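As you look at this complex, bear in mind that one protein chain is not there, while each of the others sits in place.
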Amino acid sequence: MHAGRIRSLLERVRKGTLSTEAAMRRLKHLPYEDLGFAKLDSHRHLRRGFPEVVYGEGKSLPQILAIVGRMARRGDAVMVTRVGADVYRKVRARHRKAMYQPDARVITLNVPRYERPTQGILILAAGTSDVPVAEEAALTAEVMGNSVERAYDVGVAGIHRLLDQKEKLARARVIVVVAGMEGALPSVVSGLVDVPVIGVPTSVGYGTGLKGTAALMGMLNSCSTGLMVVNIDNGFGAGYAAALINRAPR
Amino acid sequence: MHAGRIRSLLERVRKGTLSTEAAMRRLKHLPYEDLGFAKLDSHRHLRRGFPEVVYGEGKSLPQILAIVGRMARRGDAVMVTRVGADVYRKVRARHRKAMYQPDARVITLNVPRYERPTQGILILAAGTSDVPVAEEAALTAEVMGNSVERAYDVGVAGIHRLLDQKEKLARARVIVVVAGMEGALPSVVSGLVDVPVIGVPTSVGYGTGLKGTAALMGMLNSCSTGLMVVNIDNGFGAGYAAALINRAPR
Amino acid sequence: MHAGRIRSLLERVRKGTLSTEAAMRRLKHLPYEDLGFAKLDSHRHLRRGFPEVVYGEGKSLPQILAIVGRMARRGDAVMVTRVGADVYRKVRARHRKAMYQPDARVITLNVPRYERPTQGILILAAGTSDVPVAEEAALTAEVMGNSVERAYDVGVAGIHRLLDQKEKLARARVIVVVAGMEGALPSVVSGLVDVPVIGVPTSVGYGTGLKGTAALMGMLNSCSTGLMVVNIDNGFGAGYAAALINRAPR
Amino acid sequence: MHAGRIRSLLERVRKGTLSTEAAMRRLKHLPYEDLGFAKLDSHRHLRRGFPEVVYGEGKSLPQILAIVGRMARRGDAVMVTRVGADVYRKVRARHRKAMYQPDARVITLNVPRYERPTQGILILAAGTSDVPVAEEAALTAEVMGNSVERAYDVGVAGIHRLLDQKEKLARARVIVVVAGMEGALPSVVSGLVDVPVIGVPTSVGYGTGLKGTAALMGMLNSCSTGLMVVNIDNGFGAGYAAALINRAPR
Amino acid sequence: MHAGRIRSLLERVRKGTLSTEAAMRRLKHLPYEDLGFAKLDSHRHLRRGFPEVVYGEGKSLPQILAIVGRMARRGDAVMVTRVGADVYRKVRARHRKAMYQPDARVITLNVPRYERPTQGILILAAGTSDVPVAEEAALTAEVMGNSVERAYDVGVAGIHRLLDQKEKLARARVIVVVAGMEGALPSVVSGLVDVPVIGVPTSVGYGTGLKGTAALMGMLNSCSTGLMVVNIDNGFGAGYAAALINRAPR
Amino acid sequence: MHAGRIRSLLERVRKGTLSTEAAMRRLKHLPYEDLGFAKLDSHRHLRRGFPEVVYGEGKSLPQILAIVGRMARRGDAVMVTRVGADVYRKVRARHRKAMYQPDARVITLNVPRYERPTQGILILAAGTSDVPVAEEAALTAEVMGNSVERAYDVGVAGIHRLLDQKEKLARARVIVVVAGMEGALPSVVSGLVDVPVIGVPTSVGYGTGLKGTAALMGMLNSCSTGLMVVNIDNGFGAGYAAALINRAPR
Amino acid sequence: MHAGRIRSLLERVRKGTLSTEAAMRRLKHLPYEDLGFAKLDSHRHLRRGFPEVVYGEGKSLPQILAIVGRMARRGDAVMVTRVGADVYRKVRARHRKAMYQPDARVITLNVPRYERPTQGILILAAGTSDVPVAEEAALTAEVMGNSVERAYDVGVAGIHRLLDQKEKLARARVIVVVAGMEGALPSVVSGLVDVPVIGVPTSVGYGTGLKGTAALMGMLNSCSTGLMVVNIDNGFGAGYAAALINRAPR
Partner (left out) sequence: MHAGRIRSLLERVRKGTLSTEAAMRRLKHLPYEDLGFAKLDSHRHLRRGFPEVVYGEGKSLPQILAIVGRMARRGDAVMVTRVGADVYRKVRARHRKAMYQPDARVITLNVPRYERPTQGILILAAGTSDVPVAEEAALTAEVMGNSVERAYDVGVAGIHRLLDQKEKLARARVIVVVAGMEGALPSVVSGLVDVPVIGVPTSVGYGTGLKGTAALMGMLNSCSTGLMVVNIDNGFGAGYAAALINRAPR
């Protein structure tokens, strides 16, 4: 359409029905995306089918219902993160196809089915308290068309539990490692493998009130190579990045 | 070789020249890597040819010479980061083939030539002060077999400089974005593209003495998806991770 | 009036009905503002008509009612910030003319109408969550006699949304930029324009618990010139400063 | 020139020597600034004559000489901040017209003379240690065409020194207040006046090692209205913003 | 009494009814305060009559009732800080003489009346939100036998309000200054007087979430002499120290 | 003198040689201190004879020589803190009467002799590394007319060393306690006595790089009553405040 | 059992019923703990009988009931920390033998009785608010087979209370010291004794909101030797470490 607008403008110049000066004036006022950056916007294309994400924490129920309603009317796929089962019940009363993943605390609606999801993503969680963030990452990657392997409760305090996962570690192409407390697990994992590792610090902890900062700093200061980090509790971000990596070189 | 040791041990059991109990004792004392994790150690294979990295900052000249000498005798490829031209001159006096990249402040030795390096890595730097870290990332990715595109001085204070890079942005498969100050560039970049972006905060700044913390926090709190972060000034880590991503799905 | 007191005192000295010593004693005990700083107090004159501001957050309903009641009896214009609709209903039950702006969460009472408000203030918000702070700034500037332009949801993760605002950016004389997360928007904006920009970090964020500190640090460390900062969530302060700037050189 | 390129392109379309499709392709690849944002770039025009600023701290002498040389060859006005007299001597050996302001520690070159500089900027410094930052602000505003008033050593520990400045306070249109230690001066000043106040915290202090953070926090948390803040020691930024404010409404 | 125990022990040694060795053993096991430090314990004597202080914040109602009951049975004077009127009602139901100061949020019981309280303590509060902490300080000093002058709402944003208090400032022998936000008031006050000033930062603030840290840092970094600081919101500690100072040289 | 100016002005009004209006104008422009606050300025009288204090740290030798020279020409008493013996030698070359206290690292000049200094100040230091700060406090109190008792190396790691000081503790009227590391000594001391205690945290420490923050926080959070705090390493401030307290109630 | 698997595998090789290659393949896939680290796993043996620990804070009642139920079915001993009496009542409704220690806020189930618990652990608490953490430490050490001595309310503000504990201090072999506020008690204690001291900072405090950080920093920076630290409020960790120390050299 935008291309159409430019083409029609140029056509009118060519036909002489629009003066050069008038064409210049209009070109300057065309919306940004008409002019050259459409090419970059494959991002948007990628998202077609990919749910719009609503960060549910701190939003009121009426706000969530309003946003979901508006998206659903447009036919968009929707993903609402950080919400309880009570919110889901209200959403489902209006949108019968809405689904809920209680571990990830995520509502999905109109998410497409993938016939042959992409293999290669492994998600590890250090402790059981890290599972909600891990599941948020997993679900995000799944709705982006990936099949995700999981291995939970494999923290460094019992290193054999991690080492027992050698098969999964060996076949992963990108690994998301979710860990709170001291956040040491990503260091150990990225020392064992040669694929990209995404560390997700969690706000799980015992008495410091630092809410994930210790884990974040631990991951940033890791001496292992190949490790990158996202923000505290940002399972969505990690899952999204893992999905981008898993299809990276085309 | 290790496999050989286990096989020969089992052979001796089979032949009856080693008792079951003696075999058990020996199995328990075999080095760790003989037993099952060899498979994971493709990391090591990857590194074959890849330089061993020596973090030069804070090391004395004799320490650096000793480490490089030991590696060179083993025939290892060597990469020494964060060193000045003066250190290079001393290293070169002993190792005639040592090379120096003054922007990256990196010495390399015995690094293999790649006939057809992999395309796909783009490295951006917000300001000229960020170039040394960016070059450290670039050189790391290059010695791991990649061809790297660069675009420097494209910070957000003059957004058109970034937007002019649209061709490079469009053909990248993974992007490393190096930025100090407020660290906003990675957010803007990952909002423009749909490939993984690795943010590298730098300690470049103006009067707060926070030494990169503002940039780090800015990147972690970005509202753009697909952005991951490594530690402040960690160009090596970003280049390494970018190289892993660029070959990720096989 | 004060001037009157001094004049009458001097008159009585002149007439001899007050001794020099008695006059000196009285001069020393005159209230501060009687003596010379009246000139500076145009601030107060400015405020004539300008609402007294009550910071509502953390105050109980009885406290707010008492303060508003006292002001209203004096005939002062009143502005109560950070209050919900429930507080408004109670205030309105006593003060029929009280008005409420739900986005800004501000109650106003006895605010003067401006026939020809001053043009020139533009207020940008990066995300929808930043709107309440932006509206607090906007409303503050409006009750000080300005007409305010707005552009919301123009964050850096989709830079084209900002660039589409070029008309508004071009005609602003001072710009307030409200942004949470990494707080990068003010940097980009002040790189695009040549008017003063006031950054307002907000406590909107995703998982760090730093409550606006990342955004604040990002703005302080910006490499763009012409950018100043107020405290986290301080929409009132930004609107007030913008109004002062918008009338600065007379 | 850019406008020329678009015009000539349109002319060729009009004449039929360039097809519509070819024109579209070329339009998409024109540099960003050709397309619509030229209007915003008055920033650049403002800068015409205004010195390019080189942040000298942490740069080596050869780096500074190279940058200054390149700018001087282009005929640009140059301003180098945070440099000692020794650097100046070397610069002057090559550029005879270079000048040095030892209090501000700034080198200037090719800065234009203003016949009738704009009145209205007042710069206050709390203590004598704050003078270099204050002078950096003053010099910046002066090279941007302003006449600057100064009042130094007027900190809150002897409030009468400030109150004695009432004439200067009363005639200022924008005030820059530079203060270290507890940073209280901007609060007191903005309580006395009704013009915009820009606080500049300095890293001057006594034993906490916080390097200006206390002053910065004090200014951000001020209960006075009309106060904005720039980063620690950022005299340049404050002077620049003051100059923008001093010409703001046209 | 303790002296009595030692004397009787020595008497028995003298009379030969206790062996030297047995006396040595017993001396070693006497309670600490029997042996020489009684002299220092005038602290305890001071407290005779002075209420035992119970920090009420965070304690449950049953806990408070239990502690107050135990003290009341011993006939101790009691002071319970940081409690609401609801707690007071429950306490008073059991202890008819309990009194409540709602501004200070303090319950007192069995506090002695002072015929002629000591003059000399002045307590200033910057804003009305600082009053509870100021009243906690005032009440503490009063129950220790002092008559306290007050001047509230004299913050630096309107410096004339402070300067109007010159009479009170001039007759104070020790001044407690309570201030939140940027905490600048103590600096200004201690620059005006030549008596000891005790700064009390409060957790009153506007959007930083730093809960008094800015005010605390401001006071610690003050350039005024004669200023000391207690912890955030610690009105009790400031009142107690002021009372000690007000009787210091005997 | 100032009083003289006002009186003469009033006399001229009385005589009719100055009009009421002219008198009003002049009153408004009299320097601040002419008008009523002279009374507060006993501070200045206190300082008569008391040395002007020059904070030497970070000042260059020429700066120190210039300041001292200017003061000496006015006949002021001078105290230069935080300077080495080398600085003293240069100062003494110009000012033969200058004296140096190497432990305190303080130069004094023209300080008055006190016939009968005031008793009552005790200064404790936890470790030998805290002695310079303690001596700065002691010397400050001494030049203000006090006789100071000292007890050094009495830190909490060997509590008997402190308890052995019971005589000194018992006769002090105000105690300055200087301590680095964990800063626990002031808590213990103020638990033993019933006089005001001033804690001075020092930047002495072992490996955390927090430069006195741990000690400062320890002192602020003390559960002992009667304890106040000054900034890290601020021996001068503590000695000054102790001197004010030691003469407080007259 | 595992040893049995390896032995039987080797037996089959010896007998020729399993080929060398097949044995190698199986060896590689044996679980980690079969291969050599069983020896280290005495940890697990130690725990036999020792309760599995469930960190109750932040867990919902259904979660706690589910975990306890699963453990109880396995016959494991269970210890649930940080839970209130209400949780206990629900647990006890299902598990009649569950016991509750209200001071420690710990539920225990199936914990073994020790005929002759080990002597040597002393647990000190500075204030009454520190008792819950101290009791958590004590109970942990008791269920690991120790007899624990206690001395509470012995903080440094009244040092004689600590010194009166000299008998207990003298017979301890390892001491846990629990303290909030400034956290000075461990320093004093480890200066008095020659056994290992474990400091536990608590989040008890007065107005700083730092939640134990001051106490933690105080302990880490102690100048006393022999002092180690665990995390804030981590009574369980301290009790566990004390139990390990109390049996250390065998």
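Per-chain numbering from 1; labels A, B, C, D, E, F and G assigned in written order.
One rule holds for everything that comes next: a contact is a pair of C-beta atoms (placed from the backbone, for glycine too) under 8 Å apart; a residue touches a chain by one contact, two chains touch by 3 or more.
Not measured: the values here are computed from a predicted model.
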Candidate in contact with the missing chain, chosen from B:P132, B:P186, B:G199 or B:G212: B:G212
Sites on chain A contacted by the missing partner chain, in the whole complex: 126-127, 155-159, 163, 181-184, 187-188, 190-192, 205-206, 208, 210, 213-215, 217-225
Absent chain, residues of chain E that touch it: 3, 6-7, 10-11, 13-14, 16, 20-21, 23-24, 27-30, 35-36, 39
Hidden partner interface residues of chain G, rising order: 36-37, 39-40, 42-43, 46, 118, 120, 163, 166, 169-170, 173-174, 191-196, 198, 216, 220-221, 225-232, 236-237, 240-241, 244-250
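The definition used in the following text is that only the chains that are shown with their structure count from here on.
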Pair joined by the larger number of C-beta contacts - B-G, E-F: E-F
Distance-maximising chain from chain D - centres being C-alpha averages: G
Chain pair repeating C-F, as identified from A-D, E-F or B-C when over half of the contact pairs by residue number coincide: A-D
Chain separated most widely from chain E, comparing mean CA positions: B
Distance between chain centroids, defined by C-alpha means - chain D, chain E (Å): 50
Distance from chain F to chain B - Cα centre to Cα centre, in angstrom: 55
Sequence positions of chain F contacting 2 or more other chains: 36-37, 39, 163, 191-192, 213, 220-221, 225, 231-232
